[in-house]
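The structure under discussion appears below in the form of structure tokens.
A single protein chain has been removed from this complex, and every other one stays in its place.
What follows is chain A.
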Amino acid sequence: MPFDTGRPEMTAEEFRLLRDFVYAYCGILVRDDMKYVMERRLWPRLEALGLTDFSTYYRYLRFDAQRRSELETAVEALTTHETYFFREPRQLKAFSEEVLPVLERRNARSRRLRIWSAGCSSGEEAYTVAMLLLESGRFEGWELEVHGTDISRRVLNAARLGEYGPSALRSTSADKLARYFVHVGPNRVRVRDDVRAMVSFGHHNLRDVDSVPLASRVDAVFCRNVLIYFDAPARQRVLRLLYDKLVPGGYLMLGHSENLINLSADFELVHLRGDLVYRRPEMGGGGGT
């Protein structure tokens, strides 16, 4: 059966030009097999701007007076990714039961804990981490901060709003739903205010190592399913940045299908009972120290 969207097809050259341009801007690599995804995600932009083909759109991104904001919009469209509360529960369990006790001991004197959700999208992961900190019962009276960053300003607005529908809650148990959310509509909930108070959000392009909106180092970084958007050199740069922003002994959580093989030996692999995570070694004078 023919499947015809009635939309202009992106030629190989248009794809390459757009892909290279986006890569130069933010280090995000759209793989060759994702031409269709690029075409589908950018088509609404052509429609909104009244453009008829992708060459014209490319020139718009390059040469129009609104090019900067349109480029951000295009990157937002290309990087919108799947996220929901309590995603990858095995890792979260290991984090709660094995990592948090270590961090509690390490930071007992400062009674301060800082966690970065890098590439936080619409905020589900950052709020999940905050909920895990509360759930652990270990940090009563501590200064707890979870900071979420993303390249998309639009998703950050959604993250700050903290309102979600059923799709975002498909892995959230009924008791957690009752404990950490309030209903704001028939199909909508909002993250409870005390959880939201622990979490802040900011705009950051991970490629831009000089503008991390985090003044001091963090005890753990969640960067799950974000590296997939970068090619190997960009991944190495991002990992270097994460290394620099972690305290020695701080933990790095990647997505369950991600690893650092052939990318970085800066981190050590930590075999927890329930999962594998990475850690910045205790010693060493690597960049940023």
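Please note the rule applied: contacts are C-beta pairs under 8 Å (C-beta built on N, C-alpha and C of every residue); 3 or more make two chains touch, one makes a residue touch a chain; residues count from 1.
By our rule, contacts and distances are computed from a predicted model.
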Among "PBS lyase HEAT-like repeat protein", "ABC transporter substrate-binding protein", "Periplasmic nitrate reductase subunit NapH" or "ParM/StbA family protein", UniProt-listed name of the chain not shown: "PBS lyase HEAT-like repeat protein"
Omitted-chain contact residue, chosen from A:R90, A:R112 or A:R188: A:R188
Hidden partner chain, residues of chain A it touches: 1-3, 5, 12-13, 16-17, 31, 33-34, 36-37, 40, 47-48, 59, 62-67, 80-84, 165-167, 170, 185-188, 265, 268, 281-286
